[in-house]
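Apart from one protein chain that is not included, each protein chain of the complex appears where it belongs.
Let's look at subunit A:
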């Protein structure tokens, strides 16, 4: 069994046609499904939020069988995630993709649960505290993408569960409601 870091790769990762975008509709749909699932699983396990199309991405090539996805295939698989709401293009040129292995709503719920479990209600935390602070170390919030975090906090704010405190001098802060 092959692995990337601590991520266990499925056997079909060594199947050469997996790396060629298939032209036959039915086969292609299955292939896209498999890629979507693998990308989400991998990003979740490695806490990866951004995939750059033109950058090296470990999943998109397999040295063992000397195959790698071409740009067309990369974009096809990421676009499939985007159309399902599991990813977002960051730029217009579709070069960078934000992978939502948790949806924004799921992130909002996760933050809420985390705050409750750790008794952080009524505290004021900065965005940097959440991303790099001691409290969140070891949780999924550690090194969370800033954009994702902000969107999730906005959802909480709309529901009255948090208040975002904008400040011109310091980092943006957030106060969770009890």
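What we mean here is this: a contact is a pair of C-beta atoms (placed from the backbone, for glycine too) under 8 Å apart; a residue touches a chain by one contact, two chains touch by 3 or more; residues count from 1.
The rule is short, and it goes like this: contacts and distances are computed from a predicted model.
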{"item": "Choices \"N-acetyltransferase domain-containing protein\", \"39S ribosomal protein L13, mitochondrial\", \"DNA-directed RNA polymerase subunit\" or \"Vacuolar protein-sorting-associated protein 36\" - which one is the UniProt name of the chain not shown", "value": "\"Vacuolar protein-sorting-associated protein 36\""}
{"item": "Touch criterion as defined above, residue of A:38, A:51, A:148 or A:162 at the omitted chain", "value": "A:38"}
{"item": "Residues in subunit A touching the chain absent from view", "value": "2, 8, 10-12, 14-17, 19-20, 22-24, 26-27, 30-31, 33-34, 37-38, 64, 66-67"}
